[in-house]
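Apart from one protein chain that is not included, each protein chain of the complex appears where it belongs.
As written, the chains take the letters A and B, and residue 1 is the first residue of each chain.
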Amino acid sequence: MSIAMDPDRTGATRRELLLAGAAGIGAMLIRIAPAAASPATMQRAIRQVVGEAPIRKGKVTLDVPALVENGNSVALTIEVDSPMTAKDHVKAIHVFNEKNPLPDVISAHFGPRAGRAKMTTRFRLADTQTITAIAEMSDGTFWSASADVIVTLQACLENLD
Amino acid sequence: MRHVWRRWLLDGPLSRAITAQIFIALVALLTLSAADIPPDQRRSGYADLGTETKAMEDDDTANPGMLWVLDGEALWNAKTGSANKSCADCHGDAAQSMRGVAARYPAFDAKENRPVDLEERINLERRDRLKAPPLPFESRDLLALSAYIANQSRGLAVAPPDDPRLKPFIAQGRALFEARQGQIDMSCAQCHDDNWGKKLAGNIVPQGQPTGYPVYRLEWQSLGSLQRRLRNCIIGMRAEPYAYGSPEYVALETFLMQRAAGLKIETPGVRP
Partner (left out) sequence: MARALIKVPPKAKRGEVIEIKTLISHIMETGFRRDNVGKPIPRNIITQFTCTYNGEEVFRADLHPAIAANPFISFFTVATESGTIAFEWTGDNGFQETGSAKISVE
(Lines give C-alpha, C1' and ligand atoms only; values in the text may rest on other atoms or scores of the structure.)
Protein backbone atom coordinates (compact mmCIF):
# COMPACT_ATOMS: atom_id res chain seq x y z
CA MET A 1 0.00 0.00 0.00
CA SER A 2 1.67 3.19 -1.08
CA ILE A 3 0.35 6.72 -0.98
CA ALA A 4 2.08 7.27 -4.33
CA MET A 5 -0.55 5.05 -5.94
CA ASP A 6 -3.42 7.23 -4.78
CA PRO A 7 -4.90 8.77 -7.96
CA ASP A 8 -6.54 11.59 -5.97
CA ARG A 9 -3.26 12.90 -4.69
CA THR A 10 -2.05 15.90 -6.64
CA GLY A 11 0.16 17.71 -4.15
CA ALA A 12 3.80 16.91 -3.41
CA THR A 13 4.19 15.30 -0.02
CA ARG A 14 7.27 15.41 2.15
CA ARG A 15 7.62 11.71 1.51
CA GLU A 16 7.98 12.33 -2.20
CA LEU A 17 10.65 14.94 -1.67
CA LEU A 18 12.51 12.54 0.63
CA LEU A 19 12.21 9.83 -2.03
CA ALA A 20 13.55 12.20 -4.65
CA GLY A 21 16.47 12.98 -2.37
CA ALA A 22 17.04 9.31 -1.62
CA ALA A 23 17.03 8.48 -5.31
CA GLY A 24 19.67 11.16 -5.80
CA ILE A 25 21.73 9.73 -2.95
CA GLY A 26 21.35 6.21 -4.31
CA ALA A 27 22.63 7.26 -7.72
CA MET A 28 25.56 9.09 -6.14
CA LEU A 29 26.66 6.13 -3.99
CA ILE A 30 26.96 3.89 -7.04
CA ARG A 31 29.21 6.51 -8.62
CA ILE A 32 31.83 6.59 -5.86
CA ALA A 33 35.01 4.60 -6.56
CA PRO A 34 35.21 1.29 -4.63
CA ALA A 35 38.80 1.58 -3.38
CA ALA A 36 39.11 3.61 -0.21
CA ALA A 37 41.60 4.43 2.47
CA SER A 38 40.77 3.72 6.06
CA PRO A 39 41.72 5.15 9.45
CA ALA A 40 44.53 2.54 9.51
CA THR A 41 45.87 3.66 6.13
CA MET A 42 45.80 7.24 7.35
CA GLN A 43 47.78 6.30 10.48
CA ARG A 44 50.37 4.52 8.32
CA ALA A 45 50.70 7.57 6.05
CA ILE A 46 51.12 9.80 9.10
CA ARG A 47 53.80 7.48 10.52
CA GLN A 48 55.69 7.64 7.25
CA VAL A 49 56.09 11.37 7.72
CA VAL A 50 56.47 11.47 11.48
CA GLY A 51 58.42 8.26 12.13
CA GLU A 52 58.39 7.18 15.76
CA ALA A 53 58.16 10.73 17.17
CA PRO A 54 55.22 11.52 19.44
CA ILE A 55 52.47 13.68 18.00
CA ARG A 56 51.20 16.34 20.37
CA LYS A 57 47.79 17.96 20.18
CA GLY A 58 47.82 21.73 19.88
CA LYS A 59 49.28 24.71 18.02
CA VAL A 60 47.43 23.69 14.85
CA THR A 61 44.09 25.18 13.83
CA LEU A 62 42.18 23.32 11.14
CA ASP A 63 39.46 25.41 9.56
CA VAL A 64 37.11 23.35 7.39
CA PRO A 65 33.32 23.64 7.07
CA ALA A 66 31.47 21.17 9.30
CA LEU A 67 28.89 20.57 6.57
CA VAL A 68 30.00 20.69 2.97
CA GLU A 69 27.73 21.36 -0.03
CA ASN A 70 29.80 19.33 -2.44
CA GLY A 71 32.68 16.98 -1.73
CA ASN A 72 34.34 17.99 -5.01
CA SER A 73 35.58 21.23 -3.50
CA VAL A 74 36.03 21.80 0.23
CA ALA A 75 37.74 24.93 1.55
CA LEU A 76 40.60 24.18 3.96
CA THR A 77 42.62 26.66 6.01
CA ILE A 78 45.39 25.56 8.35
CA GLU A 79 47.27 27.83 10.71
CA VAL A 80 50.04 26.91 13.14
CA ASP A 81 50.89 29.03 16.16
CA SER A 82 54.59 29.83 15.67
CA PRO A 83 56.84 32.94 15.78
CA MET A 84 58.31 31.85 12.40
CA THR A 85 61.83 32.91 13.31
CA ALA A 86 65.00 31.21 12.08
CA LYS A 87 65.26 29.36 15.40
CA ASP A 88 61.58 28.53 15.85
CA HIS A 89 59.37 27.98 12.83
CA VAL A 90 57.10 25.53 11.07
CA LYS A 91 58.94 23.40 8.55
CA ALA A 92 55.92 21.74 7.02
CA ILE A 93 52.22 21.08 7.32
CA HIS A 94 50.90 17.70 6.17
CA VAL A 95 47.18 17.02 5.68
CA PHE A 96 45.64 13.55 5.74
CA ASN A 97 42.17 12.05 5.34
CA GLU A 98 40.75 8.66 6.23
CA LYS A 99 38.18 7.73 3.56
CA ASN A 100 39.40 9.00 0.19
CA PRO A 101 41.17 6.44 -2.05
CA LEU A 102 44.50 7.91 -0.87
CA PRO A 103 45.34 9.19 2.62
CA ASP A 104 47.47 12.19 1.56
CA VAL A 105 45.98 15.53 0.67
CA ILE A 106 48.80 18.10 0.59
CA SER A 107 52.19 18.78 2.15
CA ALA A 108 53.23 22.43 2.40
CA HIS A 109 56.78 23.49 3.18
CA PHE A 110 57.52 26.70 5.05
CA GLY A 111 60.51 28.54 6.45
CA PRO A 112 61.21 31.70 8.43
CA ARG A 113 60.50 33.76 5.28
CA ALA A 114 56.83 32.75 5.45
CA GLY A 115 56.08 35.20 8.23
CA ARG A 116 52.95 33.26 9.05
CA ALA A 117 52.36 29.50 8.99
CA LYS A 118 48.98 29.70 7.38
CA MET A 119 47.66 28.40 4.10
CA THR A 120 44.36 27.89 2.34
CA THR A 121 43.44 25.46 -0.41
CA ARG A 122 40.44 23.48 -1.69
CA PHE A 123 40.36 19.71 -1.61
CA ARG A 124 38.09 16.75 -2.31
CA LEU A 125 36.29 14.53 0.13
CA ALA A 126 34.76 11.27 -1.04
CA ASP A 127 32.62 10.83 2.05
CA THR A 128 31.88 12.16 5.52
CA GLN A 129 35.16 11.67 7.43
CA THR A 130 37.88 13.04 9.69
CA ILE A 131 40.72 15.23 8.42
CA THR A 132 44.03 15.47 10.26
CA ALA A 133 46.73 18.14 9.89
CA ILE A 134 50.24 17.52 11.23
CA ALA A 135 52.70 20.39 11.74
CA GLU A 136 56.41 19.58 11.60
CA MET A 137 58.41 22.12 13.63
CA SER A 138 62.04 23.21 13.24
CA ASP A 139 62.85 21.67 16.66
CA GLY A 140 61.75 18.25 15.40
CA THR A 141 58.44 18.12 17.26
CA PHE A 142 55.11 17.24 15.65
CA TRP A 143 51.73 18.78 16.49
CA SER A 144 48.31 17.88 15.18
CA ALA A 145 44.64 18.81 14.94
CA SER A 146 41.67 16.96 13.48
CA ALA A 147 38.23 17.95 12.23
CA ASP A 148 35.13 16.02 11.25
CA VAL A 149 33.44 16.96 7.99
CA ILE A 150 29.98 15.92 6.81
CA VAL A 151 29.75 15.63 3.05
CA THR A 152 26.30 16.02 1.52
CA LEU A 153 25.31 15.06 -1.98
CA GLN A 154 23.63 16.73 -4.88
CA ALA A 155 20.04 16.03 -5.70
CA CYS A 156 20.27 16.94 -9.37
CA LEU A 157 23.17 15.18 -11.03
CA GLU A 158 24.38 14.87 -14.59
CA ASN A 159 24.89 11.12 -14.77
CA LEU A 160 22.99 8.25 -13.29
CA ASP A 161 26.01 5.96 -13.17
CA MET B 1 -18.66 -0.57 -2.71
CA ARG B 2 -17.88 2.82 -1.21
CA HIS B 3 -19.13 1.94 2.28
CA VAL B 4 -16.70 -1.02 2.30
CA TRP B 5 -13.80 1.36 1.63
CA ARG B 6 -14.98 3.70 4.35
CA ARG B 7 -15.22 0.85 6.87
CA TRP B 8 -11.74 -0.31 5.96
CA LEU B 9 -10.31 3.19 6.06
CA LEU B 10 -11.81 4.12 9.38
CA ASP B 11 -11.58 0.80 11.20
CA GLY B 12 -9.01 -1.20 9.26
CA PRO B 13 -5.56 -2.16 10.64
CA LEU B 14 -3.68 0.62 8.80
CA SER B 15 -6.45 3.16 9.29
CA ARG B 16 -4.50 5.58 11.46
CA ALA B 17 -1.42 5.53 9.25
CA ILE B 18 -3.48 5.94 6.10
CA THR B 19 -5.60 8.76 7.38
CA ALA B 20 -2.46 10.49 8.61
CA GLN B 21 -0.91 10.19 5.16
CA ILE B 22 -4.07 11.48 3.49
CA PHE B 23 -4.15 14.34 5.96
CA ILE B 24 -0.52 15.23 5.18
CA ALA B 25 -1.24 15.06 1.46
CA LEU B 26 -4.30 17.28 1.87
CA VAL B 27 -2.36 19.83 3.91
CA ALA B 28 0.35 19.80 1.24
CA LEU B 29 -2.32 20.20 -1.44
CA LEU B 30 -3.92 23.13 0.34
CA THR B 31 -0.61 24.88 0.95
CA LEU B 32 0.56 24.09 -2.57
CA SER B 33 0.23 27.14 -4.75
CA ALA B 34 1.19 27.85 -8.30
CA ALA B 35 1.87 31.44 -7.22
CA ASP B 36 5.10 33.16 -8.20
CA ILE B 37 7.59 34.06 -5.49
CA PRO B 38 6.70 37.60 -4.35
CA PRO B 39 9.32 40.13 -5.53
CA ASP B 40 10.45 40.94 -1.97
CA GLN B 41 11.21 37.25 -1.34
CA ARG B 42 13.18 36.64 -4.51
CA ARG B 43 16.76 35.72 -3.86
CA SER B 44 19.66 34.29 -5.78
CA GLY B 45 21.12 30.87 -4.97
CA TYR B 46 24.08 32.83 -3.60
CA ALA B 47 22.06 33.38 -0.41
CA ASP B 48 21.87 29.61 0.12
CA LEU B 49 25.62 29.02 -0.14
CA GLY B 50 27.92 28.19 2.76
CA THR B 51 30.34 30.92 3.91
CA GLU B 52 33.33 29.42 2.12
CA THR B 53 31.51 29.01 -1.21
CA LYS B 54 30.28 32.61 -1.00
CA ALA B 55 33.89 33.70 -0.40
CA MET B 56 34.93 31.68 -3.47
CA GLU B 57 32.44 33.56 -5.63
CA ASP B 58 33.34 36.94 -4.16
CA ASP B 59 37.10 36.73 -4.74
CA ASP B 60 38.12 37.06 -8.39
CA THR B 61 41.40 35.25 -7.65
CA ALA B 62 39.62 32.35 -5.94
CA ASN B 63 36.74 32.07 -8.43
CA PRO B 64 37.70 29.55 -11.16
CA GLY B 65 35.01 31.08 -13.40
CA MET B 66 37.33 34.06 -13.86
CA LEU B 67 39.76 31.81 -15.78
CA TRP B 68 37.05 31.45 -18.42
CA VAL B 69 36.28 35.18 -18.30
CA LEU B 70 39.94 35.90 -19.08
CA ASP B 71 39.85 33.40 -21.94
CA GLY B 72 36.72 35.12 -23.21
CA GLU B 73 38.48 38.47 -23.21
CA ALA B 74 41.25 37.01 -25.37
CA LEU B 75 38.69 35.50 -27.76
CA TRP B 76 36.79 38.80 -27.92
CA ASN B 77 39.92 40.45 -29.25
CA ALA B 78 41.07 37.64 -31.55
CA LYS B 79 40.47 37.81 -35.28
CA THR B 80 38.62 34.81 -36.65
CA GLY B 81 36.51 33.50 -39.52
CA SER B 82 36.89 34.15 -43.21
CA ALA B 83 36.05 37.80 -42.51
CA ASN B 84 39.18 37.85 -40.33
CA LYS B 85 37.57 40.15 -37.79
CA SER B 86 37.19 40.10 -34.05
CA CYS B 87 34.20 40.93 -31.86
CA ALA B 88 36.13 44.01 -30.77
CA ASP B 89 36.36 45.28 -34.36
CA CYS B 90 32.63 46.08 -34.34
CA HIS B 91 31.76 46.16 -30.63
CA GLY B 92 34.87 47.84 -29.29
CA ASP B 93 35.42 47.68 -25.55
CA ALA B 94 33.08 45.01 -24.16
CA ALA B 95 32.92 46.80 -20.80
CA GLN B 96 30.96 49.51 -22.61
CA SER B 97 29.18 47.78 -25.46
CA MET B 98 28.20 44.59 -23.63
CA ARG B 99 27.21 46.25 -20.38
CA GLY B 100 23.60 45.28 -19.64
CA VAL B 101 23.30 42.79 -22.49
CA ALA B 102 23.22 39.58 -20.44
CA ALA B 103 20.73 41.23 -18.09
CA ARG B 104 18.18 41.50 -20.91
CA TYR B 105 18.71 38.19 -22.63
CA PRO B 106 17.13 36.02 -24.07
CA ALA B 107 15.96 38.62 -26.57
CA PHE B 108 13.75 38.35 -29.62
CA ASP B 109 15.58 37.98 -32.92
CA ALA B 110 13.47 39.37 -35.77
CA LYS B 111 15.21 37.35 -38.46
CA GLU B 112 14.88 34.05 -36.58
CA ASN B 113 11.40 35.11 -35.42
CA ARG B 114 11.95 33.74 -31.91
CA PRO B 115 13.96 34.56 -28.79
CA VAL B 116 17.62 33.55 -28.76
CA ASP B 117 19.85 33.12 -25.72
CA LEU B 118 23.32 34.63 -25.37
CA GLU B 119 25.15 31.55 -26.66
CA GLU B 120 23.01 31.44 -29.79
CA ARG B 121 23.46 35.19 -30.29
CA ILE B 122 27.24 34.70 -30.20
CA ASN B 123 26.99 31.98 -32.85
CA LEU B 124 24.62 34.03 -35.03
CA GLU B 125 27.05 36.94 -34.93
CA ARG B 126 29.91 34.57 -35.83
CA ARG B 127 27.91 33.22 -38.77
CA ASP B 128 26.65 36.54 -40.09
CA ARG B 129 29.52 38.95 -39.36
CA LEU B 130 32.68 36.95 -38.81
CA LYS B 131 31.83 34.23 -41.34
CA ALA B 132 33.04 31.77 -38.75
CA PRO B 133 31.61 28.34 -37.88
CA PRO B 134 29.43 28.10 -34.76
CA LEU B 135 31.09 27.16 -31.50
CA PRO B 136 29.72 23.87 -30.14
CA PHE B 137 27.53 23.98 -27.03
CA GLU B 138 29.54 23.64 -23.80
CA SER B 139 32.80 24.10 -25.68
CA ARG B 140 35.42 26.00 -23.76
CA ASP B 141 35.41 28.87 -26.26
CA LEU B 142 31.64 29.36 -26.21
CA LEU B 143 31.57 29.22 -22.42
CA ALA B 144 34.48 31.66 -22.22
CA LEU B 145 32.83 34.17 -24.54
CA SER B 146 29.43 34.00 -22.85
CA ALA B 147 31.12 34.25 -19.42
CA TYR B 148 33.09 37.30 -20.55
CA ILE B 149 30.03 39.01 -22.01
CA ALA B 150 27.77 38.18 -19.06
CA ASN B 151 30.49 39.31 -16.65
CA GLN B 152 30.12 42.80 -18.15
CA SER B 153 26.64 42.87 -16.59
CA ARG B 154 27.84 41.77 -13.15
CA GLY B 155 26.13 43.85 -10.51
CA LEU B 156 23.32 44.96 -12.81
CA ALA B 157 19.72 43.95 -12.19
CA VAL B 158 18.08 41.34 -14.40
CA ALA B 159 15.97 43.44 -16.78
CA PRO B 160 13.88 41.22 -19.08
CA PRO B 161 12.79 43.19 -22.15
CA ASP B 162 9.22 44.44 -22.18
CA ASP B 163 8.66 42.89 -25.59
CA PRO B 164 5.16 41.59 -26.49
CA ARG B 165 6.73 39.18 -28.99
CA LEU B 166 8.24 37.30 -26.04
CA LYS B 167 4.88 36.68 -24.37
CA PRO B 168 4.07 33.29 -25.97
CA PHE B 169 7.59 32.05 -25.19
CA ILE B 170 7.38 33.18 -21.57
CA ALA B 171 4.06 31.32 -21.36
CA GLN B 172 5.68 28.23 -22.86
CA GLY B 173 8.54 28.50 -20.37
CA ARG B 174 6.13 28.82 -17.49
CA ALA B 175 4.18 25.78 -18.69
CA LEU B 176 7.41 23.76 -18.82
CA PHE B 177 8.34 25.00 -15.34
CA GLU B 178 4.98 23.97 -13.90
CA ALA B 179 4.50 20.66 -15.72
CA ARG B 180 5.19 17.39 -13.93
CA GLN B 181 7.70 15.24 -15.70
CA GLY B 182 9.86 12.18 -15.47
CA GLN B 183 9.68 9.02 -13.41
CA ILE B 184 9.65 11.12 -10.27
CA ASP B 185 6.67 12.97 -11.75
CA MET B 186 7.54 16.33 -10.32
CA SER B 187 7.68 19.82 -11.72
CA CYS B 188 10.36 22.49 -11.28
CA ALA B 189 7.79 24.62 -9.46
CA GLN B 190 7.20 22.02 -6.76
CA CYS B 191 10.75 22.43 -5.48
CA HIS B 192 11.75 25.89 -6.61
CA ASP B 193 8.46 27.79 -6.11
CA ASP B 194 6.88 25.83 -3.27
CA ASN B 195 9.77 24.42 -1.25
CA TRP B 196 12.72 26.78 -1.74
CA GLY B 197 14.63 27.39 1.47
CA LYS B 198 13.93 23.89 2.77
CA LYS B 199 16.51 21.11 2.77
CA LEU B 200 16.83 18.26 0.30
CA ALA B 201 19.59 15.68 0.89
CA GLY B 202 21.36 18.13 3.19
CA ASN B 203 21.37 21.02 0.74
CA ILE B 204 19.09 24.04 0.74
CA VAL B 205 16.65 24.06 -2.18
CA PRO B 206 17.33 27.29 -4.10
CA GLN B 207 14.70 29.28 -5.99
CA GLY B 208 16.41 28.44 -9.29
CA GLN B 209 17.24 32.01 -10.28
CA PRO B 210 19.70 32.06 -13.23
CA THR B 211 21.71 35.06 -12.04
CA GLY B 212 25.21 33.57 -12.21
CA TYR B 213 25.37 31.88 -15.60
CA PRO B 214 27.56 30.50 -17.01
CA VAL B 215 28.26 29.16 -13.54
CA TYR B 216 31.19 27.32 -11.95
CA ARG B 217 29.40 24.32 -10.54
CA LEU B 218 31.40 22.40 -7.92
CA GLU B 219 29.64 19.23 -9.09
CA TRP B 220 31.09 19.72 -12.60
CA GLN B 221 34.43 21.10 -11.42
CA SER B 222 34.02 23.33 -14.43
CA LEU B 223 32.12 26.28 -15.82
CA GLY B 224 28.86 25.35 -17.52
CA SER B 225 25.82 26.91 -19.14
CA LEU B 226 22.25 27.26 -17.91
CA GLN B 227 21.25 24.61 -20.46
CA ARG B 228 23.66 22.16 -18.85
CA ARG B 229 22.21 22.94 -15.43
CA LEU B 230 18.63 22.56 -16.65
CA ARG B 231 19.58 19.19 -18.14
CA ASN B 232 20.86 18.16 -14.70
CA CYS B 233 17.51 19.15 -13.19
CA ILE B 234 15.59 17.21 -15.83
CA ILE B 235 17.80 14.14 -15.36
CA GLY B 236 17.30 14.57 -11.61
CA MET B 237 13.59 14.15 -12.20
CA ARG B 238 14.38 11.06 -14.29
CA ALA B 239 13.03 12.65 -17.44
CA GLU B 240 14.63 12.72 -20.88
CA PRO B 241 16.52 16.02 -21.29
CA TYR B 242 16.07 18.03 -24.48
CA ALA B 243 19.05 18.27 -26.82
CA TYR B 244 21.35 21.25 -26.44
CA GLY B 245 20.00 24.22 -28.34
CA SER B 246 16.38 23.08 -28.08
CA PRO B 247 13.77 25.86 -28.10
CA GLU B 248 12.46 24.48 -24.79
CA TYR B 249 15.60 25.71 -23.02
CA VAL B 250 15.28 29.16 -24.53
CA ALA B 251 11.61 29.31 -23.52
CA LEU B 252 12.51 28.20 -20.00
CA GLU B 253 15.30 30.75 -19.76
CA THR B 254 13.03 33.52 -21.08
CA PHE B 255 10.51 32.66 -18.36
CA LEU B 256 13.22 32.27 -15.66
CA MET B 257 14.77 35.65 -16.44
CA GLN B 258 11.33 37.24 -16.13
CA ARG B 259 10.94 35.47 -12.80
CA ALA B 260 14.35 36.77 -11.71
CA ALA B 261 13.67 40.41 -12.61
CA GLY B 262 15.44 42.74 -10.21
CA LEU B 263 18.03 40.23 -8.93
CA LYS B 264 21.64 41.11 -9.67
CA ILE B 265 23.74 39.31 -12.28
CA GLU B 266 26.70 37.54 -10.65
CA THR B 267 28.47 35.89 -13.56
CA PRO B 268 30.59 33.92 -13.02
CA GLY B 269 28.62 32.49 -10.09
CA VAL B 270 29.80 29.55 -7.97
CA ARG B 271 27.27 26.91 -7.01
CA PRO B 272 27.35 23.40 -5.51
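Descriptive notes on the structure:
Criterion: a contact is a pair of C-beta atoms (placed from the backbone, for glycine too) under 8 Å apart; a residue touches a chain by one contact, two chains touch by 3 or more.
Keep in mind that this is a model prediction, so the values were computed, not measured.
The missing chain, though absent from the display, is touched by one residue of A:Asn72, A:Thr132 or A:Thr152; that residue is A:Asn72.
Among B:Ala74, B:Cys90 or B:Ala179, only B:Ala74 touches the chain left out of the display. Listed here are the subunit A residues that touch the chain not shown: 33, 35, 72-74, 97, 100-102, 104-111, 113-116, 118-125, 159, 161.
Of the residues in subunit B, those that touch the hidden partner chain are 56, 59-64, 66-68, 70-71, 74, 221-222.
Criterion: only the chains that are shown with their structure count from here on.
If each chain is reduced to the centroid of its CA atoms, subunit A and subunit B end up 30 Å from each other.
Subunit B meets subunit A in the complex at residues 14, 18, 21-22, 24-26, 28-32, 49-53, 55-56, 184, 186, 190-191, 194-195, 198, 200-203, 218-221, 228, 231-233, 235-238, 272.
Across the complex, subunit A meets subunit B through its residues 1, 3, 6, 9-17, 19-25, 65, 67-70, 72-75, 122, 150, 152-160.
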